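All protein chains but one are shown in place.
Presenting subunit A:
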């Protein structure tokens, strides 16, 4: 996988994960282009389209488009399964995930993605294991948060 984009039906980017080195300008340009192309697709069309020398695999879940750009030799059908798996993970984590969850907790969405996919390839095929790792990491985060006294909060110490 070269990149994954999540965007709304209005074309607003909700998540962008790049597995190839590109400048910010390039990323912006590519995102704009791909979003435009995907949004232009009609419902009856298949989930794959050719773009430059890549294949775009996309699927819409409620108000969000999940879009992956894969290389020519990749299996498009299994890529759809990868997308679906990611949605399932989000769903399990947030409990019936919706776009707002991803907007307000975008960093968590990234953490989950990074536990599922590394360098563009799936690193863990068990849903349970991914969620367990996230859970543990979240706990670590909570423990690490040193309790702050009230005085600290108002700036008196």
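Here are a few things to note about the model shown:
Throughout what follows, a contact is a pair of C-beta atoms (placed from the backbone, for glycine too) under 8 Å apart; a residue touches a chain by one contact, two chains touch by 3 or more; residues count from 1.
Please note the rule applied: contacts and distances are computed from a predicted model.
Missing chain, UniProt protein name, picked from "Transmembrane channel-like protein", "Alpha-1,3-glucosyltransferase", "AP-1 complex subunit gamma" or "AP-4 complex subunit epsilon": "AP-1 complex subunit gamma".
By the touch criterion stated above, the residues of subunit A touching the omitted chain are 13-16, 18-19, 21-24, 28, 42, 44-50, 75-78, 80-82, 85, 103-104, 106-107, 110-111, 114-115, 118-119, 121-129, 133, 136-137, 140-141, 144-145, 153, 155.
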